[in-house]
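Structure, as structure tokens:
Note that one protein chain is taken out, while the other chains of the complex remain in position.
Naming follows writing order (A and B), and every chain is counted from residue 1.
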Amino acid sequence: MGAQALLFWMFAAMVIAGGLMAVLLPSIQQAVFSLLLSFVGVAAIYALAGADFLAITQIVVYVGGILVLLSFGILLTGRTALTLGPQEIRNRPLGVLLGAMIFAGLLWAIVNSSGFAPGAGMDGGTTKAIGQLLLTRYLIAFEFAAIMLLTALVGAAYLVRRTQA
Amino acid sequence: MSIGLYHFLGLAAALFSVGVIGVVTRRNAIGILIGVELMLNACNINLVAFSRFGGGGMVGQVFAVFVIVLAAAEAAVALAIILQLFDKRRDVDVDRARTLRG
Partner (left out) sequence: MEQALPAYVPWIIFLPAIAGLIQQFMGKKLPRQGDILVIGAMAGSLALSVAMLFGWMALEPGQFFHAKMTWFTLPNGTEFYLGIMVDGLTAALSIVVTLVATLVFLFSSAYMKGDANYERFFFWLSFFGVAMLILTLADNLLMLFIGWELVGLCSYKLIGFWSQDLANAEAAKKAFITTRIGDVGMMVGILILYNVTGSLQFDAIYAAAANWEGSTGLLTMAGIGIFLGAVGKSAQFPLQVWLPDAMAGPTPVSALIHAATMVAAGVYLAARMFPIFTPDALGYIAATGAVTAFGAAIIAVVQTDIKKVLAYSTISQLGYMMIGVGCGAPWAGMFHLVTHAFFKACLFLGSGSVIYAMHHAQDLKDMGGLRKKMPITFATFLVATFALAGLPFMSGFYSKDAILYAALGDHSYWIFGFGFAAAFLTAFYMTRMVWLCFFGEPRNQEKYDHAKESPWQMTLPLVVLAVLSIGVIYNQTHFADTFFRTPAYQEQFAKTDSNENAYWAADAEPPAHHDHETWFTMLAWTLGPAGIGLGLLLYARGKRNEKSRVMPQAMQSYAENLAYMDDLYLGAVVPGFDRTAESARWTDENIVDGLVNVTGRGGLLVGDISGDFDQVVVDGAVTLSADVAQGAGAVVSTAQTGRIRNYLAGAIGATAVVIVGVIFALWIL
């Protein structure tokens, strides 16, 4: 196996393992931390695929933002969140079944698809290209995303406001 | 073997399924959120893989940027809601939150 393949499989394993642990571990705290593992692995996958900007963004936003957010969530929801225990996981057979079904379906679709030529690898940094695209071709989407973020911000702030008691 | 498109796609499929398991299974609201995030990540991997191998150009990556952004926003709002839920009920068990029972 080439080095690339090895790296790939290693990071893939990390991603899947992290994911599995995140969904299967009873303790939510542990689940969040395994999520960290998964996210980092995903970032590495991005890098392997030549999306350097995206890898960094993944780390910054997901790990640095979302994961922190989740941790704060756990913190703020307190002991009850932590003490759910074994009853935390329910319907495991159903879940596994559904997951398996979807996986099988997607796999079949992948296997039976054709016509995708391996594209050329991306050389050089993508940051500049992405930046350019964002501000020219996908400008409107960019702006909308900004508005979306604003809306989410305001919405979230509103949702957690302390009503006058 | 050289890593090709299908490897990435297979990885994404697997990650997506895992996310599904999480969503269906978890009782904690935050747990469900975790599952959702995993699914989103799987989509991102797909997008990037197609961008790299499928001849789409940079579109895939740009799209993935947006996905990340929106995932962040969504996580923020979701957490806000969960906190409100917790405020009202003192627990985050979604099974207990069934006032919409018909």
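Note that a residue touches a chain if its C-beta (ideal position, glycine included) is under 8 Å from a C-beta of that chain, and two chains touch if they have at least 3 such contacts.
This one's a predicted model, so the numbers in the text were calculated from it and none came from an experiment.
Looking at the complex as a whole, the chain kept out of the display touches A, B. Of the candidate positions A:I56, A:L98 or A:A129, contact with the hidden chain is made by A:L98. Across B:H7, B:R27 or B:R52, the residue that sits in touch with the chain not pictured is B:R27. On the side of chain B, touch with the chain left out of the figure occurs at residues 20, 23-24, 26-27, 32, 94-95, 97-102.
Touch with the hidden chain on the side of chain A covers residues 90-91, 94-95, 98, 101-102, 104-106, 108-109.
In this section, only the chains that are shown with their structure count from here on.
With centres defined as mean CA coordinates, chain B is found 6 Å away from chain A.
Contact residues of chain A toward chain B in the complex are 1-2, 4-5, 8, 12, 15-16, 19-20, 22-24, 28, 31-32, 35, 38-39, 42, 45-46, 48-51, 53-54, 57-58, 61-62, 65-66, 69-70, 72-74, 76-78, 80-81, 84, 87-92, 94-96, 98-100, 102-103, 106-107, 110-111, 116-119, 121-122, 126, 129-130, 133-134, 138, 141, 145, 148-149, 151-153, 155-157, 159-160. Within the complex formed with chain A, the residues of chain B that make contact are 1-11, 13-28, 30-31, 33-35, 37-38, 41, 44-45, 48-55, 58, 61-62, 64-66, 68-77, 79-84, 86, 90-93, 95.
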